[in-house]
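Missing here is one protein chain; the remaining ones are kept as they sit in the complex.
Going by the order they are written in, the chains are A and B; count residues from 1 in each one.
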Amino acid sequence: MQQLADRLIDHGFLSGLPRELGYVLVVAFFAFLMLSFIMTVAGVTSWLERRVWARIQSRVGPNRVGPQGALQWLADGVKNIMKEDIVPLAADAPLFKGAPYLAMMGFFGAFAVVPFTENMIVADINIGVLYVSAVTALVVVGILMAGWSSNNKWALLGGIRSAAQIISYEIPAALAILTIVLFTGTLSMQGIIREQGWAPWNWFLFDNPFTFVAFFLFFISALAEGNRTPFDLPEAESELVAGAFTEYSGLRSLLFFLVEWGNLYLIGAICTSLFLGGWQVPHFTENGFVLGLVQFLTFFLKAYFMVFVAMWIRATLPRVRVDQLMTLCWKYLVPVAFANMICAALYFAILPHGSIFVRLGMFAFGLGLLVHFLNRVLFHLRRAKPELHFSPIV
Amino acid sequence: MGYFDNIRESVRTIFEGMAITASHMVRKPYTIQYPDRVDVRVQDTLPFRYRGLLDVDLEICTGCLACERACPIDCIVIDAEKDKNTREMVLKRFDIDLAKCMFCGLCSEPCPTGSIHHTPEFEGADYSLESLIRRFVKAPVVAYKPIKGPETNPEIAPLLARGLRYLDEFASPGDAS
Partner (left out) sequence: MSTAIDIDLHREGPGGLETEEMTLNMGPQHPSTHGVLRFVVKADGEVMRRAIPDIGYLHRSIEKIAEKVGYHGFMPYTDRVDYVSAMQCNQGWAMACEKLAGIEVPRRGEYCRVIACEFGRIASHLISVGATSMDIGAITPFTHAIREREYINDILEELCGARLTFNYMRIGGCAWDLPPGFARRAIAYLDRFEPLIDEYNELISFNKIYVERLANVAPVSRERAIAWNLVGPNLRGSGVPYDVRRDVPYSAYPDFEFDVPFGTGERGTLGDCYDRYMVRMREMKESCRILRQAIEGIPPGPVVAKVPRTFKPAAGAVYTRVEGSRGDMGWFVVSDGTAFPARVHIRTGSFAAMAAIEELSQGLMIADLVAVIASLDIVAPEVDR
């Protein structure tokens, strides 16, 4: 984007402005574009989540507002904005009002390094992945502020639990990322994607068994960082109130929820870049625009598939209790992540360029898992007898 | 070793659970999207014994007050007195307070003709409490006197048939089925 900004300032319609002001304007414009895109994606995710849950639960989900209910998220958003803005009397007002924005900054800042296509990335810094890890830690500050300033014991409990959870799960996530970085030698997101290919056996997911394990480690840790089930104790339980966000209403609570759904997309985007080959497609045309479009769609669909898997997991699994959550992190994920990284380093030392046999073998293993999964799905479908309907309506 | 057993057990059960939910995603949902996306009127699909809102067929009411006595909540108020001149029962008032009614069916059981009965109607919500007091007598009417043999009056016969069919559903002692 640096080149784009320079071009606009030197020859384009921003000529005549001082260079720094030009940069600020360009960055602000792209930030606004990105914000609109991410907020839309987060909103649509909320609608899609409800539809997916509903189908899993044998019901229908929102299907009245707009075609198939696709505008439900707009209606929810408008409703939330129109609600009364309640700041509790005894709450710490500046912290209370500022907490959603901090959480928002934490998650939104990470989108500066998400590569949507080969050329469409806001800032291709050479410490991309590390930057993402660092910026998402701001969300912790936001949640702690929310919990403390609400002047509510439940909120405080929820906020502290959430903070402990997010900080603990940064470690296995970072270790999993490091496993990938071992193989690429670069922290830059575009660099990591360029090391992969468009074919599934060229993805890092199937590169060798250690990156395969790293994928699952990263996904679980990322779910925990995003406060999603099975790790959503701070927000959905805390004794049946909303946890750190209990006292929030209207627009502020909407911002927290948008952070949660947008975070899902961020997790999907990082997973895609690191493990699933990013925007890589075979070079089938010279037309840059069409190629860019296909790359964008590929990246978006891969990231959204991970979002779908997160929704599916949320509908399936129960919550983990807080002490069990900590046990899972420190006694299971961290040692496994360390062992995985050491084995990956050994593998890298022996085979610096990997081996096509290992890649194809891992791909076959993945396919085998998928076939086994579909087998189980068919078994359950066959076992459930056809639907009985006593009432003639159905 | 318990450590690896835990991991294996978690992976296995989570895999199985995800397969079950995936199988549910492709099944037909159970929801009936009432009231605007159903093909038939729901009231027409309910069983005959359904205990919906109460209705009184005043043409076959005998004024015996059995329903008023049977109701545990005293939501039925009937004014019936024997006219001194014509020696006939005259019904002056038959009010059912549906706001109090708990749809237990104890009133429809002792009715001799099935005049008070439950209908499949269940959409009774309204904005005023007054409208829930159903007043079935508009002007004083003469109560029905059951005759021996089949009823010939064409206006009353179908009502009586329906009422007796409703009462037939109730089990009676000594009734072999």
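Here, a residue touches a chain if its C-beta (ideal position, glycine included) is under 8 Å from a C-beta of that chain, and two chains touch if they have at least 3 such contacts.
Please read all numbers here as calculations on a predicted model, not as lab measurements.
Among A:163, A:224 or A:315, the one in contact with the hidden chain is A:315. Although one chain is not drawn, its touching partners on subunit B can still be listed: residues 6, 9-10, 13-14, 16-17, 20-21, 24, 30, 46-47, 49-51, 70-73, 102-106, 109-110, 118, 169-177.
Subunit A residues in contact with the hidden partner, per the touch definition given at the top, are 53, 56-59, 153-154, 157, 229-230, 232-233, 236-237, 239-240, 315-324, 380, 383-385, 388, 390-391.
What we mean here is this: only the chains that are shown with their structure count from here on.
Rounded to whole angstrom units, the spacing between the C-alpha centres of subunit A and subunit B is 53.
Here subunit A touches subunit B in the complex through residues 52, 54-60, 312-313, 315-317, 332, 373, 376-381, 384, 387, 391-394, going by the rule given at the top. Across the complex, subunit A is touched by residues 3, 6-7, 14-33, 38-40, 42, 45 of subunit B.
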